[in-house]
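Structure first, commentary second.
A single protein chain has been removed from this complex, and every other one stays in its place.
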Amino acid sequence: MKAIEGRIGRIFVLRLDHDDPLPQCIEEFAAEKKIRLAQVVFHGGIYKGNLVAGPRKTEDPKPVPIVLPVNEANESVASGFIAPDEDGKPVLHMHGSLGRAGKTQSGCFQKGVTVWLVGEAVINEILSESRIARVLNEEADIRLLEILD
Amino acid sequence: MKAIEGRIGRIFVLRLDHDDPLPQCIEEFAAEKKIRLAQVVFHGGIYKGNLVAGPRKTEDPKPVPIVLPVNEANESVASGFIAPDEDGKPVLHMHGSLGRAGKTQSGCFQKGVTVWLVGEAVINEILSESRIARVLNEEADIRLLEILD
Partner (left out) sequence: MKAIEGRIGRIFVLRLDHDDPLPQCIEEFAAEKKIRLAQVVFHGGIYKGNLVAGPRKTEDPKPVPIVLPVNEANESVASGFIAPDEDGKPVLHMHGSLGRAGKTQSGCFQKGVTVWLVGEAVINEILSESRIARVLNEEADIRLLEILD
């Protein structure tokens, strides 16, 4: 485990609209507002797109993701974290639980997950001088959060 | 997508008791403390009441909700947001994931969802001069969060 210390910065409240794409629309907002690090909490409707729902084999060092489609409108609760990639572009990694008619899927939001009707998100900016970024992990072949200090 | 910017205000930690009704008891607390905008995170036991678990038809412009009962005690994690209605009364919109014995329901907490044994909630007040409220959307016939600036 590694950790960095920061302090609270700006807070943004987002009213997401029907058909807004997640996580892209929040990443674009973060880029526009020059948000480097932030915690994101989201609740709202979700439809379309895909979730990663675990690796095919738990013990595989280079995991092959189980990718499941999101069909129909779901009620969702999600948490995410914004950190820059190697080029300084904000990347939002977000996990959520999506329910519809008593069936629930939880997983990692892939590009193209889409807001249904309305979404509410709160972005808590974190101010810190520490070096932290989403960088490619060669072994897993996935971009992972790394603290570089 | 629309957004407002604010800054962090007071933090409240709530110890909810058995049979406290959600979201009402948090809404009453917010009214008493004059909290206008806040992010809420909750975890604890939940029983009784109802969840909205999606619309019957995803493409319906005036969605008919799928309403499911919460039976028996569940372990839950939830996120919500407090904003005023047209009369300035705080309204908490809250989504959660509820698990019992390996079965999970996720959805939107309806009035009458009830705490089982104990609940823990943290309220992060957001200070902002922006106009934001939960107003009736005529087309969907649902009260939705709207940024009015």
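Going by the order they are written in, the chains are A and B; count residues from 1 in each one.
Operating definition for what follows: a residue touches a chain if its C-beta (ideal position, glycine included) is under 8 Å from a C-beta of that chain, and two chains touch if they have at least 3 such contacts.
Predicted model, so just to flag it, every value in this text is computed and none were measured.
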item: Residue of A:22, A:46, A:78 or A:121 touching the missing chain in the full complex; value: A:78
item: Residue among B:49, B:65 or B:99 touching the omitted chain; value: B:99
item: Positions on chain A where the hidden chain makes contact; value: 1-8, 37, 39, 41, 51-55, 58, 63, 66, 68, 77-81, 93-97, 104-108, 124, 126, 128, 132, 140, 142, 144-147
item: Absent chain, residues of chain B that touch it; value: 8, 10-17, 20, 25, 29, 41-45, 47, 72-79, 97-102, 104, 106, 116-118, 120, 122, 124
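Simple rule for what comes next: only the chains that are shown with their structure count from here on.
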item: Computed distance of Cα centres, chain B from chain A, in Å; value: 21
